[in-house]
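Every protein chain except one is present and positioned as in the full complex.
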Amino acid sequence: MSELTKNIVWDDVKHDPNAVKVLDHGFVVLKETMGSDSTIAESARVSYGAGTKTISDDRNLIRYLMRHHHTSPFEMAEARFLVKVPVFIWRQWIRHRTANVNELSGRYSELPEEYYVPDEWRAQSVTNKQGGEEPMFYESKNVEEAAFDEYRNRLNEGVSRELARTCLPVSHYTLAYWKCDIHNIMHFLKLRLHSHAQHEIQLYARTIYTLLKDRFPLTVEAFEDYVLNCESFSRMELHLLKEMLKQSKMTIFTEARAEDMGMSRREYVEFSNKISKIFNFNK
Amino acid sequence: MSELTKNIVWDDVKHDPNAVKVLDHGFVVLKETMGSDSTIAESARVSYGAGTKTISDDRNLIRYLMRHHHTSPFEMAEARFLVKVPVFIWRQWIRHRTANVNELSGRYSELPEEYYVPDEWRAQSVTNKQGGEEPMFYESKNVEEAAFDEYRNRLNEGVSRELARTCLPVSHYTLAYWKCDIHNIMHFLKLRLHSHAQHEIQLYARTIYTLLKDRFPLTVEAFEDYVLNCESFSRMELHLLKEMLKQSKMTIFTEARAEDMGMSRREYVEFSNKISKIFNFNK
Amino acid sequence: MSELTKNIVWDDVKHDPNAVKVLDHGFVVLKETMGSDSTIAESARVSYGAGTKTISDDRNLIRYLMRHHHTSPFEMAEARFLVKVPVFIWRQWIRHRTANVNELSGRYSELPEEYYVPDEWRAQSVTNKQGGEEPMFYESKNVEEAAFDEYRNRLNEGVSRELARTCLPVSHYTLAYWKCDIHNIMHFLKLRLHSHAQHEIQLYARTIYTLLKDRFPLTVEAFEDYVLNCESFSRMELHLLKEMLKQSKMTIFTEARAEDMGMSRREYVEFSNKISKIFNFNK
Partner (left out) sequence: MSELTKNIVWDDVKHDPNAVKVLDHGFVVLKETMGSDSTIAESARVSYGAGTKTISDDRNLIRYLMRHHHTSPFEMAEARFLVKVPVFIWRQWIRHRTANVNELSGRYSELPEEYYVPDEWRAQSVTNKQGGEEPMFYESKNVEEAAFDEYRNRLNEGVSRELARTCLPVSHYTLAYWKCDIHNIMHFLKLRLHSHAQHEIQLYARTIYTLLKDRFPLTVEAFEDYVLNCESFSRMELHLLKEMLKQSKMTIFTEARAEDMGMSRREYVEFSNKISKIFNFNK
């Protein structure tokens, strides 16, 4: 590859000690963050004023914000990543529009022969139309090598980079800076950690999740409790729940039991209200 | 008021038969929509392809999309409104950033003496820090009139409109076109129909909701069942639910019961899975 | 291809009489627009009030808005397209974030063997690092066919669609609904009609431009005069211009001359002011 068309960042990052490996050739590097759990709490305090004095500490305030979908304070912190990722995954990633992106361009740089090959093939799921599930044996024929050979041949013959690359497989790696506020990263994580997301993007999401938790521990803890591991019930489902619960003895619920689970007094009241609402459902 | 500085649209719209009155001087006019329930279903079909054949009709497909937070097809339809609203309410409205707005400017037009006076005063709630609740008697002193007098005096003396208006109360009415895709209108409705939203913006939201339902009946029906009237339970709440449900006899649930509630077979399976998940929870 | 995994829209659209062909297998269909030149003018009138009475007709008002970067009225109209486009072009397209998108998913549908092959190869430009320029002879080796063979083989063996597709070339076609307001479509056009944009996306932009002009003639005319064919000069360039113009006789400029060019009186004054500003530049 000509020195002139090599991508500088691609080479520089190869030995970055902060790069967390994902897939066969991919990685995620957390380059920088702005703000912290405290920034988020401080931002909420300008809106809610002394009302937040009763929610005295940052942890309680952050949990309150997360529980009640007061999302704007979580936009006040940011994280910037450098990611290397196969194009077919990047195409899913980029659908999250509220983010800032600078991606390597195959019009400027020659693309190195790096492409993703699954170390385990997954069979098409019958029930889940979008996904693959069980591992299966498949002896793949390598067609990628021929594609890269043709690519290099085109370049050698003087074909423009922008046309030469058209034969490359969607499994080839690309490199991008991705910057996003914490609210929108959590939205990304909610969708991409989901079991229906493609396995490969789940692995990237998992990595970002771990890196984020390290910097924003209170926020990510609240995210786990109120978003990631929550469950929503539709109007009709709430009716079914009501019928199921009718047979249950509400009396078993003491506030103490809720406290054991780590719920605040305020949360317990909110829960009781939800249950009462279910019982008062009539339609 | 000088003919030269009157706002044309303000006067024109006064007798619009499509204007739905809100508050003492406000209104909402639905000017135009693009797309329909069918557009939304059609948009989903390009993504999900033959997978949506099994979800044969538009209603089922739309309900599936809403239930599973596949939001992008709902962005494929739009609605454009003309609204007249007090400034303190408009300031809440405008916080929804994914919308297009053209608002009357007090730098160009002279502002007519129209301001909101509640026909019933609400006392400060003690439990709900952001809201007012119970009606109360309060004999308000009119300070708005003096503000408008001073405003007009400034104009008469030649003060620029941009400075003259600074003394006007935040209750004065403004006028704006507001255009938004259906997904984001539903997000607006979810937040502004909420009982914790200020009463006045709830009234506007209610009006928009009714107008929208007329044009997008299937979408709004699904929105009611899966968003507006749904309830989310946190990780801890799901534990409490589990304990309550333990005492219940699951056997009462026949699919027939779910069908009575208008749930599809697919939804019933999803519900069963949620309940199983709750039972398999071990912190 | 199995009936179950065929994409419905892909087949339906094949014989759409409104599809404008682009490249070997691509097209653009204008599905729907909301609003018109009049909507844009009407939206401006709510903001600028009687101030726009002096700009009496829609054409003049639209030209004024375009000239002075009053962009929000142009957001009040929308257009929705169905496009079929090679993935490497779509990746450039999707970088415009202020748009709504529903794209075919290779996780749900089997991808037909349709990929872009240039009918003329372009050599790498030496001066323009991002582009190709002169046509050249190149005998391309077909590596795409082998990739699609491998793809189908994977599917036949039961590999999940989401993994099977990874070997397909970035030249394979995808299908998407793309909806965007007129302001942002013009921004897209400005960048993608530019001679430095890749030739293939220029062709799509050209098609959208023609379709848009048919529906929004006044807006597109103003876009041509004030955006597409305008030229910006930097601080330093204005100094150079000043020196060049110093030798020129300003007197040749009569308002009549400007009128011949189709400029309004107001525009002529604006131009004179720009020239005066240049002459009064002192670093």
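Labels A, B and C are assigned to the chains in the order they are written; within every chain, residues are numbered from 1.
Note that in this section a residue touches a chain if its C-beta (ideal position, glycine included) is under 8 Å from a C-beta of that chain, and two chains touch if they have at least 3 such contacts.
No experiment lies behind these values; they were computed from the predicted model shown.
Asks: Using the document's definition of touch, tell me which of A:S105, A:S125, A:N153 or A:Q202 contacts the absent chain.
Replies: A:S105
Asks: Which listed residue, B:K31, B:R45, B:R161 or B:K179, touches the chain dropped from view?
Replies: The one listed residue touching the chain not shown is B:R161.
Asks: At which residues does chain C meet the chain that is not included here?
Replies: Counting over the whole complex, chain C touches the hidden chain at residues 48, 51, 67, 69, 129-130, 191, 224-226, 229-241, 243-250, 252-253, 257-258, 261-263, 267, 271, 274-275, 277-278.
Asks: Residue by residue, what part of chain B touches the chain that was omitted?
Replies: Residues of chain B in contact with the hidden chain: 86-88, 91, 94-95, 97-98, 101, 105-108, 116, 118, 121-125, 129-133, 136, 138, 140-141, 143-144, 146-147, 149-150, 153-155, 157-163, 165-172, 198.
Asks: Give me the chain A residues in contact with the hidden chain, please.
Replies: 3-10, 32-35, 39, 42-53, 72-73, 75-76, 78, 80, 82, 100-105, 108-109, 175-177, 179, 181
Note that in this section only the chains that are shown with their structure count from here on.
Asks: Quick one: report the Å distance separating chain A from chain B, using the average Cα coordinate of each chain.
Replies: The answer is 28 Å.
Asks: What are the residues of chain B that contact at least two other chains?
Replies: 48, 51
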